[in-house]
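Input: one structure, supplied below.
What you see is the complex with one protein chain gone and the rest in place.
Entry: subunit A
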Amino acid sequence: MRAFTFDTPATVADAVAQAGDGSAYLAGGTTLVDLMKLDAMTPTRVLDINRLPMRGIRLEGARLSVGALERMSDVADHPMVRARYPVVAEALLRSASPQVRNMASIGGNLLQRTRCGYFRDPDTPCNKRAPGTGCPARDGHNRAHAILGTSNDCVATHPSDLAVALVALDASVLLRNRTGERIVRLDDIYRLPENTPHLENQLHPGELLTEVSIPALDWARRSTYVKVRDRQSYEFALTSAAVALDVRGGMIRNARVAAGGVGTKPWRLPAVERALTGRPMRLDTFESAVAHAADGARPLAHNRFKPALLRRTIVRALTGLED
């Protein structure tokens, strides 16, 4: 691990004032400390943000506000989250392990880095870690990599399960910088790799994610998260699906569908949502709606199974919402 100075700012204003070139915020550390040990992240200054008042899970009007430092396990267990947004609780409980969930914050979760093995290994080239050095994953080990939103320069998946559920729910994040605050839709935070895979999101240097805000969505009570992986627990997704359905009188009035494990960012599927809307709540509806779920996919040598697996994952999730 490279040397760094360590500070513990006491206020949000202090934190953003102290942030600068080469600094990194420390929340749970389950991504940051891991990648610092590997020399895949090399901050010269670490700002421990755990004293900042970015906690609490509460209703603000009809929206649910979750402080960025709330831990994954606490959010998953919260009665309001479980009742109103089961898809969020399930995505969290299918992530990592109980120990990691006790440590990891939801702000850090949304900003975690890819699990691409080349990114994590500074002895190999990687455009995301060291711009311009190339992408060995394209012709290397790419079973876990993305098929949607990829570019010639990077094919890494975004690993967060929570982000998939929150993108399906149209959540926003509150960002704080030296000059003020802004609210951005989570979906708009993530950038496609294109030819700048080292730029993963729209946060400005030093910007702090302080809060996640989930819109009211009555019918999200009927929602779920299905995750398919190489082992039953404690593993990242090969494919996953976050779905919510508004069903009345046996007809689907409204639908939300997003996919994980397949995209370079959490992947919302508006075409599948449209194909479900106005149709009867039945298996044949689900099967025809997912026909185009992987349109535009560019599978790699070791993940040609992903388009079909993705379609089946979404069908299984939708089937789970039947009465």
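One rule holds for everything that comes next: contacts are C-beta pairs under 8 Å (C-beta built on N, C-alpha and C of every residue); 3 or more make two chains touch, one makes a residue touch a chain; residues count from 1.
Everything below uses one rule, namely that contacts and distances are computed from a predicted model.
For the chain that does not appear here, its UniProt entry gives the protein name "2Fe-2S ferredoxin-type domain-containing protein", which is one of "2Fe-2S ferredoxin-type domain-containing protein", "Carbohydrate ABC transporter permease", "2-oxoacid:acceptor oxidoreductase subunit alpha" or "DNA mismatch repair protein MutL". The chain that is not drawn here is touched, among residues A:Ser65, A:Asn102, A:Asn254 or A:Thr319, by A:Asn102. Listed residues A:Lys128, A:Arg268 or A:Lys306: the one in touch with the omitted chain is A:Lys128.
In the complete assembly, the contact with the undisplayed chain comes from A:Val46, out of A:Val46, A:Leu92, A:Ala259 or A:Ala293.
Touch with the hidden chain on the side of subunit A covers residues 1-6, 8, 20-24, 26, 28-30, 33-37, 40-46, 48, 50, 73, 96-100, 102-103, 111, 113, 128-131, 198-207, 232-234.
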